[in-house]
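Note that one protein chain is taken out, while the other chains of the complex remain in position.
Letters A and B mark the chains in the order given here, with residues in each chain numbered from 1 onward.
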Amino acid sequence: MEFFVVQTLSGFSFAAVLFMLASGLSLIFGVMHIVNIAHGSYYMLGAYIGLSIYWVTGSFALAILGGALAIAVIGYGMQRFFLRRFFYPFPQVMMTMGFAYIFRDLALLIWGGDPLSFPAPEMLQGSIHLGEIVFPRYRIFIILIAICVAIGLWFFNEKTSYGAQLRATVDDHEMARGVGINVPLVSGMMFALGAFLAAFGGVIAAPAFGIYAGLDFEVLPLAFVVVIVGGMGSLKGAAVGSILVGLVDNWGKALFPDFSYFTLFLPMAIVLAIRPSGLFGEKVS
Amino acid sequence: MGVTSYKLKIAGIIVAFIVLLILPPSLPSYWLTILTQMLIFGVLAMSLDILMGYTGITSFGHAAYFGTGAYVVAILSTRYGVGLLGCVGAALLAAILVALIFGLLLAHASGVYFLMITLALGMVIWGLVYRWVSMTGGDNGIAGIMRPDLGLPVSLDEPIVFYYAVLIVFLMTFFLLSVFTRSPFGQSLQGIRESVSRMRSLGYNTWLHKYLAYVIAGAFGGVSGVLWAYYNGFVSPSDAELNSSTEVLLMVILGGPGTLVGPAIGAGILVFLKNFVSAYTHRWLMIIGGVYILLILYFPGGLAEVVQRVTKRLEKK
Partner (left out) sequence: MKKVFLLSLIVGLVIAMGAMPSTSLAKDPIKLGFFAPLTGFAAQTGRDMLSGVEVYMKEAGPQVAGRPIQLITEDSEAKPAVALTKVRKLVEKDGCHVIFGGLLASTGYALQPYVDKKKIPTNYPVMAPDDLTQRKLAKWIIRTGWTSSQPSHPFGEYAYKVLGYRKIVTIGFDYAFGWEVIGGFQNTFERLGGRIIQKLWSPLGTQDYAPFIGKIDKNADAVFALFFGGGALQFVKQYKDYGLKDKIPLLGGGTTTDESVLPSMGDEALGTVTALHYSAALDNPANKVFTKAFRAHAKKSASYYSENAYDGAKWIAESIKAVNGDVENKEKLLNAMKNYRLRNAPRGDFELDKFGNPVQNIYIRKVERVNGELQNTIVKTYPKVSQFWTWSPEEYVKQPLYSRNFPPLKK
């Protein structure tokens, strides 16, 4: 019983991180129809910058905000000055790849390649003891944060006028411009938001999962799998996809450790075979 | 085609002739092996060009075929003592089989979706190679691949002999793929690249075309993997990893997608750059990334575009 609870909760905490990573990717796809190869880099750099801010200020909150905002700015800059120059996806995707290489080397240059640890704030440290069950407090925190982010995104998307502008821009650039929406600004902000989410996820995850060289290309396939499973451009898809992938991966490793590597790709393969555009994805013609 | 670009083509052929055919016997062994490597990657880049340049679909998992070809040769030759024909045949078959299966999974995807799935599928092959330790040696890789004895008076163990063997395969690939791209089928692929809907409305079975292009690209990718296994004498999981796939992409973009000769030259340039630049700086990853971005910004057509622009300017005079 205790095993079941702990494993499931662990799966959810992993899913929480995946959600923040994948929702950003999905968002970016939604607005620009490109796959951001630098998305893993955003995650990693967000964590590194957050850590540096923490070293300087000692404030966890500042670290999270600072790390995420810094990457949001970088994302905006990338989109505005480099990616928007093209009107079809292929060169945009290639450029994000070039950036991924640069970010990777930059991280090595600035922070070195040794793994670094990000201490969680005092009150979030330690574990909760409920009878036989021992579960790290910080991971509960991650789950709660992810839920807040999900609610926030949903609210923003469905209930605010900004969200409406966003949806209009995604649906039809021309028409959106026609009704007076500042399309370049909106798409830039959306891209920045996607970057923000990835970096936010990186900083939040850091105390539990660590920061080290190579993190960028390790999390990238994870984000892809979630989005393939959940469907591109869909927030619901990112949520469902993360939960599915997080739980299957966790339980897969626990029950069939010999196939650990493939537990990640199993949901993806199944979805691809049955419903190629993902569970909630827009139909790609 | 203007007179200048014609002259440039002739010049190019002559330089290629000298460098590839006349020069090698007098090259020191290190440069010879580098040239051999360039040719092997040239085959790989050309195979990807069929997809990227001619059909207009980008694959982030092309190293899967490279790895498949290489590993089949490695396993069969070291474990079962299979000779050249057996290894090459099996490797080709394996690459085609994988392409047939993966192609089906990719059937209804397009654009960026296609891209992501190819990446994930590439990782599946890498994972297989990495985890099926009893077959593939896992992260240790498989060493001790011997070059086959062709029963000729010269041995493939001699770098110069192996070089010419690779050159023959390279030229054959170039010839076959050139013929293929100029064929009606090849032309229709280019039509698909331009506009899928138009081709469909003209009655073409675009899905089948793309599928076949994917399989052919995979087959020739496997060929380069075979060459690679014999070249190094070993294989390791890094041959099939994501990084290898992105490197082939860069080769195609560097040379200019859709020209066949462009990607072949792009392969040469990248091999040269990697070996040359890394001797002078540890930051060459950043340099490669910068090259990528600059290329896309100013020369998305790669070297081929540069040459085109230069000839146009010369012709104007």
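Note that contacts are C-beta pairs under 8 Å (C-beta built on N, C-alpha and C of every residue); 3 or more make two chains touch, one makes a residue touch a chain.
None of these values were measured; they are calculated from a predicted model.
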Full-complex contact with the absent chain, from A:Ser23, A:Thr169, A:Asn250 or A:Ser277: A:Asn250
Subunit A residues touching the omitted chain (full complex): 3, 6-7, 10, 13-14, 105, 108, 112-117, 119, 127, 129, 134-136, 138-139, 208-210, 212-215, 218, 250-251, 253-254, 257-258, 260-261
Absent chain, residues of subunit B that touch it: 7-8, 10-12, 14-15, 18-19, 22-23, 26-31, 33-34, 37, 131, 133, 138-141, 143-144, 228, 232-234, 236-239, 275, 278-279, 282, 284-285
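The criterion applied here is as follows: only the chains that are shown with their structure count from here on.
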Centroid spacing, where centroids are CA-atom means, of subunit A and subunit B in whole angstrom: 33
Complex interface listing, subunit B residues touching subunit A: 58, 105, 107-113, 115-117, 119-120, 123-124, 127, 130-131, 242-243, 246, 249, 253, 283, 285-286, 288-293, 296-297, 300
Complex contacts: residues of subunit A adjacent to subunit B: 29, 33-35, 82, 85-86, 89-91, 93-95, 97-102, 104-106, 108-109, 217, 221, 224-225, 227-228, 232, 261-262, 265, 268-269, 272-273, 276-277, 284-285
